[in-house]
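Heads up, one of the protein chains got dropped from this complex, but the rest are sitting where they should.
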Amino acid sequence: MSIKSYKDAINEALLQEMKKDENVVIMGEDVAGGAGTNGEQDAWGGVLGVTKGLLGHYGRERVIDTPITETAILGMASGAALTGLRPVAELMFVDFMGVCFDQILNQTAKFRYMFGGKAVTPVTIRTMYGGGLRAASQHSQCLYPMFTHVPGIKVVVPSCAYDAKGLLIQSIRDDDPVIYMEHKNLYDVTQEVPDESYTIPFGEANFTREGKDITFIGMGQTVGICNKVADKLKSEGKSATVLDLRTLSPLDEDSVLEAAEETGRVVIVDESYPRCNIATDLSALICQESFSSLKAPIKMVTPPHTPVPFSPPLEDLYLPSEEKVYNAAKEIL
Amino acid sequence: MSESLIAITMPKWGLAMKEGAILQWLKNEGDEVKKGEILVEIETDKVVNEMESPEDGRLLKKCVETDIRVPVGSLIAVYGNENISDEDIEKFISEFKENFVVEDDESGSEKDKYEKITLGEIEINFSKIGEEKEKNILFIHGFGGDLNNWMFNQEDLSKDYNTFAIDLPGHGQSSKNVTDGSLKNMAKIVNDFCAQNNITKVKLVGHSYGAGIAIQTASDFKDLIESLTLISPIGLGNEIDSSYLENFITAESRRDLKPVLEKLYNNSDIITRDMVNEVLNYKRIDGVESSLKNMKDEIVKSDLQNNDLKDILNLLDIPVSIVWGKDDNIIPSNHSEKLNEKILVEVIESCGHMAHTEHASKVNEVIKKTN
Partner (left out) sequence: MQLSREDLLKAYKGMCEIREFDDAVHYEFAADAMPGFVHLYVGEEASAMGICMHLNEKDTIASTHRGHGHCIAKGCDITDMMKELYGKKDGICGGKGGSMHIADLSKGMLGANGIVGGGPPIVLGAALTYKTKKTGNVSVGFFGDGASNQGSISESMNMATVLQLPAIFVCEDNGFAESTAKEYAVGGSILDRGKAFGLDSHEVDGNDFFAVHEAAKHVIDNARNGKGPALLHIKTSKVYGHFEGDAISYRTKEENEKIKNEEDPLKIFKKKVTESGLLELSQLEKLENDAKEQVKIAVEESKKADFPTEKDLLTDVYIKY
């Protein structure tokens, strides 16, 4: 055990899995950096340094800097997975999915089904998502609902350093294609993380708080917001359950319903666009399966249906915040 | 006046505990409370447990509301005799608060509170509490446990002893590479551990599989062991719930694991989601599953116990005590019968396989008495 950041936890997971299995290779734009230059090799280690240092251990044969060519990166990763490697491809920002979605939507996610259950495609696509860095409309989106919509791929959204490591190792070892989404605001969040390799199974949501009065459901970055609001309510004498979904596909429906039924009051906090997102999906699930246990309408805290704004005050208004979540809770408590 | 007042403080259960909250008072202001009676129910990050009164006395004042988290060592209640004025009580409380310093524990990492030593291929994680005492105690947990199992014992006994608690190989934060789970091999590790820590004489306290290791250690390294306190030990009869071991290894989800862990306790309400999660997190570390399997194969064979330690135990020429929960679901408490009469046996009512957590102060008393 030692204190590690979310970023370090991801790096350590890659380092350990590359050591354990020589079929694990990583590829993407500037995952090492400095390829073909006269300057420093491993110049970047990923745009925010998440893969820094791997080049020194495993060389350019296994830490593959690619051109800026997202379709080829994802296609290459899934083709390599189909033929015996266990690649981890990096799509620098999930927003860039716009130029390469076919590789997931029509290719990787469907191989197994279209080929009658014979394909095994153990590819992991790491990608960065989410707002808060003043990165504007094309570098801040929270697009996980696009992937939960597609059968055949698993969608993983770690909320903390412990989960980041265990879920990434699980993603790499998993024989199905996985998109592993890293919220850029979480990279420096720290936590006790085991030094050994460990896994967290998919489809197991995590209760980060337990209470009797209200239930918050979050994913990725919004879990931290939910935890803070739960702690604030506790000081006011109200106890809250917080459920971290951890993976959005598969979805731990049992825990969602259990968490909702425990208190009968539910606030779902989702940073993705509000139409057909995770919050609406969970809301429908709870209404369909646990309607009689509800004591108040389900509240959804999401951004408005607009692109992510650039200007700092606008982006702050756009994103779910502790204040918005607290206010939503107060409306139904 | 204030000398006649007694401060009751938030206990520290395990090295990681920084604060706790009182869930429920079981005594009212004005009640006479006997040492060992349940005073309050306390919730930490990890567990909910009952706190026994550390002293005899009259509960004069409750100092903390329920559900409020306060640091370890904070004043939670004041005992004293009935003649003390409210003014004096208030003065006592404010003096306590003025002098109270929250334990500076911002070094942060749990790593810093544990120590590690390397014995050949394996690294052993342990905690040491208490220094410069005359005598040593070493705690050895059972199958699937870790040194935190002793959170209600180690801190308490550290007032009188240098206490060591180890994570056995394959457990806690020790290496997860057990290929040989035999008692002989584990006993050798215990001996090596003591040698490296310059412990020449030690009281061993072992639970279940750890108690089996303790017996083996006492037999193989006679000069090292001063006494044995065995809690629900293996090796004293045929019966064991082997499905517990099997299900502990195979359970993959909270849903599967919770009923397994509940078997350990008489009061299964003690099992929280957090506790189940901690065990799951442990089980998901690389190497744990195969280590556990190797140890299980040492403990059971064809659903019966694989070790017979009765003769070894009866022949030991050191003080031995056995504590057993009457309602132990894993190993029946009647295995404590028909032993050498020099052995002190304490069977505790309303208690399961985990006497050292369910009835910690009784177990601690037995450990102290085993001389």
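We just call them A and B in the order they show up, numbering each chain from 1.
Assume contacts are C-beta pairs under 8 Å (C-beta built on N, C-alpha and C of every residue); 3 or more make two chains touch, one makes a residue touch a chain.
Note that the structure is predicted; figures quoted are calculated from it, not measured.
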Displayed chains contacted by the hidden chain, counting the whole assembly: A
Contact residue for the chain not shown (choose from A:Leu14, A:Ala32 or A:Met76): A:Met76
Absent-chain contact - pick from A:Gln107, A:Thr124 or A:Ser159: A:Gln107
Options A:Gly28, A:Gly45, A:Gly130 or A:Gly152, residue touching the unrepresented chain: A:Gly152
Residues from subunit A at the interface with the omitted partner, ascending: 25, 61-62, 64, 66-67, 69, 71-85, 87, 99, 102-103, 106-107, 110-120, 151-152, 154, 174-176, 203, 250
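Keep in mind that, in the parts below, only the chains that are shown with their structure count from here on.
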Approximate Å spacing (C-alpha centroids) for the pair subunit A, subunit B: 38
Subunit B-facing residues of subunit A, complex: 1-3, 162, 166, 192, 194, 196-201, 204, 206-207, 210, 234, 237, 239, 254
Sites on subunit B touched by subunit A in the complex: 67, 108-111, 173, 176, 252-255, 272-274, 277, 281, 284-287
